[in-house]
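Excluded from the complex is one protein chain; the other protein chains are retained at their positions.
In this document, chain identifiers A and B correspond to the written order of the chains, with residue numbering beginning at 1 in each.
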Amino acid sequence: MTDHDHDHSKTFQPDHPEPTTDAARVGLALRELLIEAGHYTADEEQVVIAAMQGASPENGAKVVVRAWKDPAYKERLLENGGEALREAGFDIEPYEFTVMENTEHVHNVIVCTLCSCYPRSLLGMSPAWYKSKSYRSRVVREPRKVLAEFGVNLNDDVDVKVHDSTAECRYMVLPQRPAGTDDWSEGELAGLVTRDSLIGTQRDLQ
Amino acid sequence: MSEPWGPHDVGGQDGGPIDVSDHGTAHWEWQIDAMVRLALKKGLITDFAELRDGIERLTPDDYENSTYYERWASALAYALVERGVVSEQSLVEKAEAIRVRQQSEAAT
Partner (left out) sequence: MNTPRFSTGQRVRIADRTPPVHHRVPSYAKGQVGVIERVCGMHGEPEKFIRGNGMPAQRLYRVKIPQTDLWDSYDGTERDDLEIEIFEHWLEPAE
C-alpha cells in the first residue's frame, strides 16, 4: 500500500471503496499472502482484471448482428455455437456454447440455478440479480411471472423455454431482429442489442 | 421432487422478489475474481469444481448471509489452507492487519 499524504485539509478519498466484512477481508488477506509468496504478481492481476473488464455485451451483440445479416452464419451459429463463435473471433473454451433463437412463438431465458454460470467472455460480468437466489430459484419454477417482473409479458401463443446451465454449457439468446431495420448498419443494429436480451429477460429490442 | 442437497440447490424454491438494481462490481470483487482465476492458472487449485464443492458445504446460514464474492473468497481460502499453500494463522493475522489499516485510513 502506498503512503497517504496526511494533509488534513484533504478528506481521505479512497480510490476504491473497501469491503467491510470479515469474509471479504479474508479474501483480500489471501490475495496479499499469495502475492507476497510470489504465486502471482500485481501486474498479472491487473492483466486479468483488464481482460475481464474488457468483455461486455458488445461482444454478444456483434455475434447477433452477424447472424441477423447472414442467414448461413445464423444456421451455423444455431447448429454449433462454439465453432460459429470462433469464426467471429471469440472463444468460449472449454465450455460448449449453445445459442437459442427467439421467434414469434418461442421465448428463451437462461439461468444457472446451482451457482451462476454465465458466458462472461461474450456478455461481460453477470448482473447481481442473475447471481441472486431469487432469480435462480424462481425463473425455473415460474418463468412467465419472473419475465413479467422484468417487463416481458407473453401470451399463451408464445412457448417459454428455460435453460439451466447445470454443467459445462454456456448459453446466449439470439433475440428477434426488430421489423423495419432491413437497411440499418451493423453499428446501428448492434446498438439495439442489450445484455438482458441476450439472457432472455428482455424480448423486444425496440 | 427431491430435497435440496445443499444451500446452493435452489431451483424451484421461492426466493422472493428480485432486486434488479445494478450494483456494479467493486474493485475488491474484481481482485477476488482475478485471484480465483490466477489460482487456477498457476495450478494452486486444479478446477473450479474444488471451489464449488467448498461453497456447497457451507451451512445454509453462512450461504444466505454471505455475498457471491465472499463465498468464492472463503472457498478458495479453505482450499488453499487444506493444500498447505497458506496457513490459517497467517490468513487470520493478515486479515486483522487489513482491518486495522482500514480503520486508521478511515480515521484520517
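List of remarks:
One rule holds for everything that comes next: a residue touches a chain if its C-beta (ideal position, glycine included) is under 8 Å from a C-beta of that chain, and two chains touch if they have at least 3 such contacts.
This structure is a prediction, so every number in the text was calculated from the model and none was measured.
Contact with the undisplayed chain is limited, among B:46, B:65 or B:108, to B:46. Annotation: of A:43, A:104 or A:168, A:168 touches the absent chain (contact as defined above). Touching the missing chain, out of A:48, A:114 or A:198, is residue A:114. Touching the omitted chain from subunit B are residues 1-5, 9, 11-12, 46-47, 49-50, 52-53, 56. Considering the complete assembly, subunit A touches the hidden chain via residues 94, 96, 98, 113-114, 140-145, 156, 159-169.
Convention: only the chains that are shown with their structure count from here on.
One inter-chain figure worth recording: subunit A and subunit B are separated by 20 Å, centre to centre, where each centre is the mean of the chain's CA atoms.
Those residues of subunit A whose C-beta lies close enough to touch subunit B in the complex are 1, 4, 6, 8, 12, 14-34, 37, 39-40, 44-45, 48-49, 52-53, 113-116, 125, 127-129, 131-138, 140-141, 146, 149-150, 164. Listing the residues of subunit B that touch subunit A in their complex gives 8-23, 25-28, 30-35, 37-39, 42, 44, 52, 55, 64, 66-74, 76-77, 80, 85-86, 90-92, 94-95, 97-99, 101-102, 105-106, 108.
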